[in-house]
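With one protein chain removed, the remaining protein chains of the complex are shown where they sit.
Moving on to chain A:
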Amino acid sequence: MTAVVAEHDDHHDHHDHGPEKGVLRWIFTTNHKDIGTLYLVFGLIMFFVGGAMALVIRSELFEPGLQFVDPNFFNSMTTMHALVMVFGAVMPAFVGLANWMIPMMIGAPDMALPRMNNMSFWMLVAGVLLLASTLFMEGGAPSGGWTFYPPLVFQNGKSFPFAIFSVHLLGISSIMGAINVIATIFNMRAPGMTLMKMPLFVWTWLITAFLLIAIMPVFAGAVTMLLTDKFFDTSFFDAAGGGDPVLYQHIFWFFGHPEVYVMILPTFGVASTIIPVFARKPLFGYASMVYATGAIAFLSFIVWAHHMFTVGMPVAGELYFMYATMLIAIPTGVKVFNWTATMWKGSMTFETPMLFSIAFVVLFTMGGFTGLMMSVAPVDFQYHDTYFIVAHFHYTLVPASIFILMAAGYFWLPKWTGNMYNEKIGRLHFWLSAVSVNILFFPQHFLGLAGMPRRIPDYAIQFADWNMVSSIGAFIYGFSQLLFVYIVIDTIRGGTGEKVSDEVWEDASKHSLEWTVPSPAPYHTFSTPPARIPTEHF
């Protein structure tokens, strides 16, 4: 422990302390790189847990009829798959990237609040374990959908209060993480690193952090109302007592819509970081990217009811939410055009991170367009709660957020480990993923338009063919992700054996500060502020 104590007491000692030895290093660590690693590893494990649940769903849907699991367990799987992927995989993985990269990108020695950082990670683990424990409870895990709509949610068995408390823990963890990110970015930037010189990943995370602080408490409030409705005879959502179940949907989606941007804004940030490096050009329209991110974040608060067009809103309400939703396409379009313009006439090379990023731009745009289709209130009545919406949000999450997380892994692994990953297997991973993800999700558009409802364990035989195709895609996609695990472990153990340079990718140090420190990044970086701020992205 002496090393840790010295680290905090001796501000002017630039001697590089190594990490502690043994497992306690990971439990008590306050180092942003250690905590970043913890978050990333945890996110990856949860990605496979959630993925296994998805494969249970796709196995059951491979053919019509009930084959493998009973309907209640099937419903638990759809619910838990969503909760695990959102709160256990995607969000923690981006927090992990934030921990690793934000201090290095802004030239800070660590996060602003290292101890709170440690606490938010372990609270996340506690929350997810609590959630996972519901799988073994009487009545099974939550099965009313990840949105917890009342009165359906009250039919959950013993798991109900546990799921709620788990959401509370995850919420507190996210809020603490978000406060930490904001404090780091506001107070820890190196001299000369003005806000408008920050890499876009930092910008998008700053805005995401504000979203989190604004919405996670609202979600905590909404589930607390569910809890008191069930156990303490309040009637927030109980019509018999003068409440209104639709009120829950309003509160939930006030949280829920910004929440989906919590998962996509950092994705935009990473894409804006990777694409310029491999296009060997500065990012096109840096300032417009920043403003577009802000605009998307603002709009996310005023469009929530497009998730509930079918509850019986008056036409005026439907029209308002329809047009407000369509507005989001403008800043998002700005981003897509900027990425394209960044690549335009660039000296592009197609290493694995770039491949994933390009696939992201293309496939995310498709997800965006189906979103635009559903923003049209009159046609949404057809798409609502069908596989069309499932296809839509999976296109914006899997080949977008997940692809970009993979890209980030390949992009920064050499910086984190000092070793080069195996490019051949990386590309194999990419091509398998890019093809299978479309086999998996594209047919779901057809299923949805033909009227197949979501969250059902069995279906009419007219849907059989495309479901089988989709399931085949799911298995190829799921198992090809194991290649990534292999590559990560292989790279940590030495990779190709080639020693990577400090900037790893050609001229990367012109874009961002993390490429100016040695590879692998030392345990402590920027104990003294950097002398020069890269401005290539500016």
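In this text, a contact is a pair of C-beta atoms (placed from the backbone, for glycine too) under 8 Å apart; a residue touches a chain by one contact, two chains touch by 3 or more; residues count from 1.
Keep in mind that, in the parts below, contacts and distances are computed from a predicted model.
Student: If you had to name the missing chain as UniProt does, which of "Cytochrome c oxidase assembly protein CtaG", "Iron ABC transporter permease", "Heme lyase subunit CcmF" or "Transglutaminase-like superfamily protein" would it be?
Tutor: Its UniProt record gives the name "Cytochrome c oxidase assembly protein CtaG".
Student: Of the residues listed, A:G139, A:G157 or A:G317, which one is in contact with the missing chain?
Tutor: A:G317
Student: Out of A:A141, A:I215, A:L413 or A:I487, which is the one that touches the chain we can't see?
Tutor: A:I215
Student: Pick out which of A:V23, A:A240 or A:I489 touches the chain that's been left out of the picture.
Tutor: Selected residue, touching the omitted chain: A:A240.
Student: So that we can see where the missing chain sits, which residues of chain A does it touch?
Tutor: 11, 109-110, 112-113, 151, 175, 178-179, 182-183, 186-188, 213-222, 225, 233, 236, 238-241, 244, 246-247, 250-251, 254, 312-314, 317
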